[in-house]
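Pasting a structure here, questions to come.
A single protein chain has been omitted; all remaining protein chains appear in their positions.
In this document, chain identifiers A, B and C correspond to the written order of the chains, with residue numbering beginning at 1 in each.
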Amino acid sequence: MTDVAGPAHPLAVLWRAVTTIWSVPKARIGVVMLGIFILGAVFAPLIAPYDPTANDFGRSEDMTAAHLLGTTAAGQDVLSQIIHGARVSVFVGFVAGLFSTIIAVLIGLSWGYLRNVTADVINFIVNLFLVIPALPLMIVIAAYLQNGGIGMIILVVVITGWAWGARVLRSQTQSLRSRDFVTAAIFSGESSFRIVFREILPNMTSLIVGSFFGAATAAILAEAGLSFLGLGDSTTISWGTMLFWAQNSNALLTGQWILLFAPGLCISLLATSLSLINFGVDGLSNPRLREGAKR
Amino acid sequence: MRFVFTKLGLLLLTLWAAVTLNFLLPRLMPGSPADAALAKLAQNGPVSPATRAAVEAQLGVPTGSMFDQYLQYLGNVATFDFGVSYTFFPQPVAGLVAAALPWTLVLVGLVTIIAFIFGTLLGVLAAWKRGTWLDTLPTVGGTFASAFPYFWTALLLLFFLGYVAGWFPTSGAYGRGTTPEFSVEFLLDAIYHAILPATTILITSLGGWILGMRSTMINTLGDDYVTFAEANGLRPRTVAIRYAARNAILPNLTSFGLALGGVVGGSLLVERVFAYPGVGYLLYTAVTNQDFPLMQALFLIITISVLLANFIVDILYGILDPRTRR
Amino acid sequence: MSATETQAATLLSVQNLSVVYEPTGGEPVHAVSGATFDLGRGDFVGLVGESGSGKSTLGFALTGLSKPPARIGGGSILFNGVDIAGMSHEDLRVQRQGGFAMVLQSGMNALNPVRSIRNHFFDIFAAHGHVGRGDREARAIELVGKVELPAGVLDRFSGELSGGMRQRVSIALALSLEPQLMIFDEPTTALDVLVQHAVMNTIRELQKSEGFTAVLISHDLGMVLEVTERVMVMHNGLIVEDRPAADVLVSPQHPYTRMLLSHYGDPRAEIVEVPGLAARGAKRAPAVSHLKTDFVPVSDEARARAAGTEGVQRREGRAAREAIVVSGVSKVYPPPRRGEKPVRAVNDVSFTLEPGASMALVGASGSGKSTIAKMITGVEHPTSGTITFGDLQVDRIKRRSLKRLHTEVQMVFQDPYSALNPLHTVEYTLTRPIVNFGGLRGRDARRRMLELLETVGLTPVEQFAARLPHQLSGGQRQRVVIARALASDPQVIIADEPVSMLDVSLRAGVLALLDSLRETWGVSMLYITHDLLSARLVTDQIMVLNQGAVVEEGATASVLQNPRDEYTIRLLDAIPHPTVGH
Partner (left out) sequence: IDVDSQSDNSGTEGSMLVAADNGSPTFEKNFNPFSTSKRVTATYMYEPLQVVNTLDGKSTPFLATGAEQVDAETLIYTIREGVTWSDGTEFTPADVLFTFNLMKEVPALDNKGVWQHIESLEVEGNTVVFHLLAEDVPATSIIDQQLIVPEHIWADVEDPLTFTNEDPIATGPYVLGDFTPNQYTLTKNADYWQADKVAVEELILPAANSQLDVVNNGYDWAYAFITDVEGTWVNANSDFNKYWFPPGGTIALVPNLTKAPYNDVNFREGLSLALDREKIADDAEQGYVDAAGQSGLLLPNQEAWLSDDLPDGGEIAQDTDAALAAFEAAGYTMDGDQLVDASGTQVAINIMTANGYTDWLQGLQTVQSQLGAVGIDVTLSQPQPAAYQESLGAGDFDMAITGFGGTGSVFQDMNLLLNSEFATPLGTTTTGNFGRFSDPATDALLAELKASTDEDEQKDIAAELQQTVYDELPVISMFYGGLWGLYSDENYTGWPSEDNPYAPPNTYNSTPLLILTNLEKAN
């Protein structure tokens, strides 16, 4: 079927989203912060002063000119590890966020649109996933899926992270499906598939983008938590494993609180940047939030 | 009435599914409980074949087909008989859980409720004073704090307030050498020990409530009944609380029920850092030691409490919202 | 008329008031500019104007309720000689008792859904302390009594009240402030015609008995003329006319006022016509030409285009052949709330919509009109009875056959604002049914799409094709909706209140379009409405529905001129009669 004049060009839609987000000061700060992290991650090998795995420096050294954040108990440069660690966090956040959002969208939409038994079954499954506490579930799955490294962590985060988004998207779908333009599409002879993906879905962009950032934040925090518990692959260099090693070698005891502080702060800042961007996303769907009204 | 029954039926069905999942999940993990015990022993020197035999005999590692085990498990769950823990052999699981549960319930439960109330109030304030520092401070602070990893906040508090400043105890739920009892002294001691873990949970969960409440509240502030209330010259406080906030809180209640599950997960990390004798720590021990019976019981308890919390929230919702009260 | 006019001690004096909306990141909107007028004690003034003309904005400003992004841009509002713009929040709040009050436009939603009606009253009493603790209950009962409600409503929540009751509660709440000035912002828009009539009567009675000064905001000039003594007409933020009601009726000065007036007619009259449209059967009058065309967007040209050769050819041999036969149809919905009785939305309705016929389905809100439409279009299945369209058994239609039905039976939706997906261009919206039903692709589909736009008078077509809904006016949107319904070359068009969301100025144009399309294309039309005047204008036959049952049917003109059923009579009575009021 030839596709006659779709909705506004995808790039244009994207651009509109970006400008809307940019117009919210909080979100702008978030975008800048995220940008810095992404650049750091991409150009880590160029920026980092040393190879993050090289362990031939002095052990547990304090901050010096050569090692701005000191060295680890294994004699690795902390700053280089922080810079390289951004790669894992950013990667996990985006990939896990993306996959859980895709699943959430697919399930949320069909769940909200369908009115038959399938909807009840989905309802049941989603409720189950919502009710089972994520972190313990993650730990069990992580223990089961040993050896997977980052891929495993992403899988675990996705398995436990899609349900919330699906629920939010469902209720939005339900409210959209009762709009006249959806009924009108039925009168235009559209298939259910097309109604869901061409009529309903594009109207939830802000919600989907929002749930993507939410899921990415959750994924970043989950990666950190799992790695900290030693359930990830401790040989990869991520902020979570840095915290794990710092805790393992008692960085607080050697007075190197920076070893714990720096990676944790990076995690918080990255997560904060995503939450800040989410403020702008709210603005996409809720004009009231765009007005800086004072009382 | 039929409404309550359908809800109850669904609750039971979810419970059954959760129970079944709880049965399956641990069994998917590689390695047997005996392997876990032996791996621990092997760290203190070589393990002789006899030790392995003894450990296996002692733990009574599960036998029979999966299906038999499942039936037996269902029976046990129905009678609240969770068997004997492998890690803490020969302690019965029920006893271990019973000892750990109150701590988590009080710590996590209470703090979550406090965080909810406090965060909601801050959210109301932020929305009401939109654009002023009373809005900016909680919003930005909340955004930032909710991005802290639980364990990181815990470690920092532990280090700076516990060790460096020495203001608070660094581990446990009560003073060394005391036994839990009902006395004012003990209670104060327990509260003293709970301050750091509680603060951790408070800091990391407060932000979500502030932000959630703020945004729903801003929506209700634009609703016509709020404008009308103002037009009628009601006192600002009445408008903010009884008109705007009262309506805005409803959608947040649902998240509250679901959030409990997340907090239990977060408490696992917090409890581990503070060596707090709650369900979270126990669960961690169970998972790392392949302690099926203990794991199953804990998962069950957690799921039941989350389900129950949701159920209560549903009912509460009905009470607070006359529209659903039919 | 009133004697109050003579002793016009000024209560409110507005000088050169302007209000600006300054949304962050958006262009400022001058919603009200240079408003200057006085209100005397006990006056009853109407404020009319089309949607967006600034009526509510003015109302908010007068009662000190302007909130960001709105800002008073200049001028003064002297209430009893005090400028309320300079008042502090608290002063303003305190003086609301015994000062001015406002009944909001969306009175339906003006009540806190989680507080009982009693508490609403008590909150006000507590805030101002003008009613002693012991007297509150009695006063509340008295107030609801004044708006003709029983004391029992005090225990209820807003969700448990009908729209009319909620509107009355809002008025009673405003009354409880014992105001000197009361502003009613469209107090009856969302209400059923019958209820509307009753609420208006209550307001009129109250104003007489309590003696407060009242401003009635409405877009319905007829209604305002019927009840008020003085009328202000707003257009684009300006007050373009401010004169006693009787004068306005007799000799409107501003063209806009004249345009508004010209759209009134009595459906019972022998000959009914509004600009661009005359009642069927009557001789068509030439278009009233001295009105600016932008008030009446459908020109004769468009009409001619619609009737153009192309359209006629297309319909040749395709004129409606099949009748929709509805026989003994009932629809019962499960009870909306536990413990209540099931809703019998449609009760044993039978009729036949002959090929090429145009039939009106009228009735008050909730009488089952839309339900019938849904059943005819296969969206809902009847509980009992049969509906056939040719060989299609519509009452038992499966999802798969729906497409076949929709090739022939199409719907024009009530609300042009929600019937178009905000993200799709006009071209996309119109191309979809062409592709799905007409089997045309690519260039052919596009050509057909442009033809449709031409047909509904959206020219230049290329330009409109590329637009998104938010770039269209309400009337233009409604045309797109109509074009979409035409895209499949249907035999039957069901129009469910297609103009109720539109201003008078747009209404006639859309109706004229529908009417001419029907005539030239030879389709049958079922026109659903609660507006008897428009029914009279575009249909030959009429069916009056009351509580799901047909109470009267026949030729439109004769039914409306000689109604037999008591319900039809009440419906006709509820129509404002500006001439009768004075």
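We take it that contacts are C-beta pairs under 8 Å (C-beta built on N, C-alpha and C of every residue); 3 or more make two chains touch, one makes a residue touch a chain.
Remember, predicted model here, so these are calculated numbers, not experimental data.
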Contact set (omitted chain vs shown chains) is A, B
Looking at B:36, B:157, B:221 or B:239, which makes contact with the chain not pictured?
B:36
If I consider the whole complex, including the chain that's not displayed, which of A:22, A:91 or A:257 touches that chain?
A:257
Please output the residues of subunit B touching the missing chain, sorted low to high.
29-33, 35-42, 44-55, 57-58, 84, 87-91, 96, 99, 159, 163-164, 166, 170-174, 176-180, 271, 275-277, 281, 285, 288-290
Residues in subunit A touching the chain absent from view
53, 55, 59-60, 73-74, 143, 146-147, 230-231, 233-235, 245, 248-250, 252-255, 257
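Throughout what follows, only the chains that are shown with their structure count from here on.
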On a C-alpha centroid basis, what's the spacing between subunit B and subunit C, in Å?
52
Between the Cα centroids of subunit A and subunit B the separation in whole angstrom comes to 23
So the centre of each chain is just the mean of its C-alpha atoms; given that, what is the distance between subunit A and subunit C in Å?
46
Subunit B: positions in contact with at least two other chains
none
Touching at least two other chains at once: which residues of subunit A meet that condition?
292-294
Give the list of subunit B residues in touch with subunit A in this complex.
10, 13-14, 17-18, 21, 25-26, 28-30, 128-132, 140, 143-144, 146-152, 155-156, 159, 163, 211, 215, 218-219, 222, 258, 261-262, 264-266, 268-269, 272, 283-284, 287-288, 295, 298-299, 302-303, 306-307, 310
Which subunit A residues qualify as touching subunit B in the complex?
26, 124, 127-128, 130-141, 143-144, 146, 164, 217, 221, 224-225, 228-229, 243, 247, 252, 257, 260-261, 264, 267-272, 274-276, 279, 282, 286, 288-289, 292-295
Listed in rising order, the residues of subunit C that touch subunit B in the complex are 63, 65, 67, 89, 92-97, 101-102, 104, 106, 109-116, 123-124, 126-128, 157, 159-160, 170, 173-174, 176-177, 337-339
